[in-house]
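Complex shown without one protein chain; remaining protein chains in place.
Note that the chains are named A, B, C and D in the order they appear, and that numbering of residues resets to 1 at the start of each chain.
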Amino acid sequence: MEIWRVVDDLVCSRRLPGLGQTSLRVLRGQRGETMVATDPVGVPPGKWVFTCIGTAARLAMPDHDTLTDLTICGIIDGWDET
Amino acid sequence: MEIWRVVDDLVCSRRLPGLGQTSLRVLRGQRGETMVATDPVGVPPGKWVFTCIGTAARLAMPDHDTLTDLTICGIIDGWDET
Amino acid sequence: MEIWRVVDDLVCSRRLPGLGQTSLRVLRGQRGETMVATDPVGVPPGKWVFTCIGTAARLAMPDHDTLTDLTICGIIDGWDET
Amino acid sequence: MEIWRVVDDLVCSRRLPGLGQTSLRVLRGQRGETMVATDPVGVPPGKWVFTCIGTAARLAMPDHDTLTDLTICGIIDGWDET
Partner (left out) sequence: MEIWRVVDDLVCSRRLPGLGQTSLRVLRGQRGETMVATDPVGVPPGKWVFTCIGTAARLAMPDHDTLTDLTICGIIDGWDET
């Protein structure tokens, strides 16, 4: 699982039906890269989270058919960027 | 899901039958890299989109057997390249 | 499989139910990158391990439905960082 | 899907039976990296192609059980390296 900081919500008015009303978060990685993840946890901006990819990302969603390849799995306590 | 800008259509006269007449778009990433994605949304060049990979990329297509590993899932509103 | 050094446990009070009480380890890679892995072996910090990703990462867990994309598969004997 | 130039055939006298007599091509990427792909299209050296990875790479082969993780899916018309 990879470690990211939640920076924002993703505003996306036009999306595939398979994404439903899923919350999408913009994440920033350890080298400054940006990704988008589905969020079944409900994480506010500023928190550090870890994510899983691939099939695990779909299994982590309440609806396993959600169209995602990256899902937030938990909030990390007391993480300092290193 | 990753964030890309649509730069062009991919012209490809000789392709595997499993791709059908699927629209193929050339995408440019945040570090200037180039990829090709299937597009079930219908996105004009210049728009910012997010994509999913792997099995999710096939599930995102109307025909789940489409030969793809990268599919456009939605158009992002008001994205500024950072 | 990739080679990592175990640096710490991951403290995470809020996680998805699909992760259960699984032990999560923080790993450091050969280029200094940081990842999180599930650990069915029981590895103390400081050890060098190798991991598998994707579906294999779930098959490596006692419960194959564990929400993981990276699992420790074994401890390496006498590895010197090169 | 990723974009590559076909540079050569791969000569490989000893291979796993699951690869059969599949044509293997050496590809060069946009940053000079080298990969090997199975080729169900029949592409001569010098052409620009796009490939798919993972399960899609196997589905792209006439025999879906072919041991591959990268398959050529089509020839690109009029591509200029950018």
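Assume a contact is a pair of C-beta atoms (placed from the backbone, for glycine too) under 8 Å apart; a residue touches a chain by one contact, two chains touch by 3 or more.
Computed from a predicted structure; not experimentally measured.
Peer 1: Residue by residue, what part of chain C touches the chain that was omitted?
Peer 2: So the residues of chain C touching the unseen chain are 1-3, 30, 40-41, 50, 52-57, 59-60, 73-78, 82.
Peer 1: For review purposes, identify every residue of chain D that touches the missing chain, sorted by number.
Peer 2: 10-16, 18-19, 24, 33-37, 54-55, 57-58, 65, 67-70
To be clear about the criterion, only the chains that are shown with their structure count from here on.
Peer 1: Just to be sure I understand: going only through chains that touch, what's the smallest number of steps from chain A to chain D?
Peer 2: 2
Peer 1: From the mean C-alpha coordinate of chain A to that of chain C, what's the distance rounded to whole Å?
Peer 2: So the centroids are 20 Å from each other.
Peer 1: Would you pick out the residues of chain B that each touch at least 2 other chains?
Peer 2: 54-55, 57
Peer 1: Which word fits how the chains touch one another: line, ring, star, complete or other?
Peer 2: line
Peer 1: Between which chains is there touch?
Peer 2: Touching chain pairs, listed by label, come out as A-B, A-C, B-D.
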